[in-house]
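In this view, the complex is presented without one of its protein chains, the others remaining in place.
Chains: A and B, in written order; residue numbering restarts at 1 for each.
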Amino acid sequence: MSVILECRSLTKKYGSTTALSDLNLSLERGRIVGLLGPNGSGKTTLIKLINGLLVPSSGTIKINGFEPGVESKKIVSYLPEKTYLPDWMKVSDAINFFKDFFADFDEKKAYEMLDHLHLDSSKRLKALSKGTKEKVQLILVMSRKADLYCLDEPIGGVDPAARDYILNTIITNYNENACVIISTHLIADIENVLDEVIFIKEGYLQLHASVDEIREKEGKSIDSLFREVFRC
Amino acid sequence: MQWELNTDKPVYLQLVEQIQAGIISGIYKPGDKLPSVRDLAIKATVSPNTMQRAMTELERDGLVYANRTSGRFITSDEELIGKLRKQYITQVIQEFLDKMDLLGVNLEETISYINMISDNNKK
Partner (left out) sequence: MLRKLLKHELYATGKYLLPIYGITLILSLVNRLVINVDIFNGALNFIPVFMMIAYVISIIASLFVTFIFMIVRFYKNLMSDEGYLMFTLPVKPTQLVNSKLITSIIWTIVSVITICLSLLLLIATPERLNDFKNALDEIFYVFKASFGKTYALVIIEFILMIISSLFQSILLIYVSIAVGHLFNGHRVLGSFVAYFVISTAVQILITLLLLIVASISGSNIETMEAIPHMVFPFSIIVSLLLSTAYYSATSYIFSRKLNLE
């Protein structure tokens, strides 16, 4: 197994507040990793650092050996919490955009997934509901054959059917050469899908272990353990 | 096959148990071809790695065998399945009896209850 993400003493400060403290983390290809923590614990900060949307205050972050930059962005597929596609675009415009900028984008796969949802690609994004827009983004992101997928709160605020769709899409597109990071605070919904979990609390790494290991050792679910670690 | 996963046991063990149950109850017949790991993982909504691990466990026990080119199959070894069936039934009943014991119900009373309930079910 080769390492895809390596963080060393990674720290991010905003002015006087520290969002991430001295984080050391190493993730391997082929794993589905849950990045877990309450809101404001530093999950999004870590994901933004991986994607070069923030610059570390100190420490290093390497994706397949590259610091965040053009080379890393070629192999990282990022689903932010935001709906980042411009409203005026048709679904097909968005597909062309991804096709042009990402060499690993599989156009055929994207259209297949759209068909599966009975989504007409000539529709404008403006005309789609928020939930559908999020699905289109997920399809675009998962249609890339990336080495690292960063999904920031993909199941936050969606109904159970949509959640199943999202999880199915993630599993369907799984490949052993890629690592998938899923950040969420809704652990019970996705813990069976995860191979590993990372707990972050107030900017500190609390735990990084395999799910089965935790269940075997602690005899409890990740969700119960989470409730213990983060008890208010 | 319906997958029901609870939360406190390792997921791969639960998958192993449920596939075993499927074999015993005949949902999976001897010699049947199993769906791919990915498809099974999607159905059960678990990580493909976990499903892979469950398959490895089942292969180790000889209940499932892999053919390099054509996929995975349920064993045709009826004797092995019979043994598994016996093991499984024993385990379920043992757990039940342990529970009854905890409730302070002795074996005789338990058996009389079983008879009563099965008579009612027949009617």
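In this section, contacts are C-beta pairs under 8 Å (C-beta built on N, C-alpha and C of every residue); 3 or more make two chains touch, one makes a residue touch a chain.
This structure is a prediction, so every number in the text was calculated from the model and none was measured.
Colleague: List the neighbours, among the chains on screen, of the chain that has been left out.
Modeller: Listed by label, the shown chains it touches are A.
Colleague: Of A:4, A:20, A:36 or A:76, which sits in contact with the chain we cannot see?
Modeller: A:76
Colleague: Which residue, A:10, A:32, A:61 or A:85, contacts the hidden chain when the whole complex is considered?
Modeller: Considering the complete complex, A:85 is the one touching the chain left out.
Colleague: For review purposes, identify every residue of chain A that touches the missing chain, sorted by number.
Modeller: Residues in contact with the chain left out: 14, 48, 51-55, 69-71, 73-74, 76, 78, 80, 82-86, 88, 97, 100-102.
The rule is short, and it goes like this: only the chains that are shown with their structure count from here on.
Colleague: I'd like to verify one number: the distance from the centre of chain A to the centre of chain B, where each centre is the average of its C-alpha atoms, in whole angstrom.
Modeller: Taking the average C-alpha coordinate of chain A and of chain B, the gap between them is 34 Å.
Colleague: Over in the complex, which chain B residues touch chain A? Could you list them?
Modeller: On the chain B side, the touching residues are 5, 7-12, 38, 41-42, 44-50, 53.
Colleague: Where on chain A does chain B make contact in their complex?
Modeller: These residues of chain A touch chain B: 30-32, 164, 167-168, 171-172, 174, 188, 191-195, 211-212, 215-216, 219-224.
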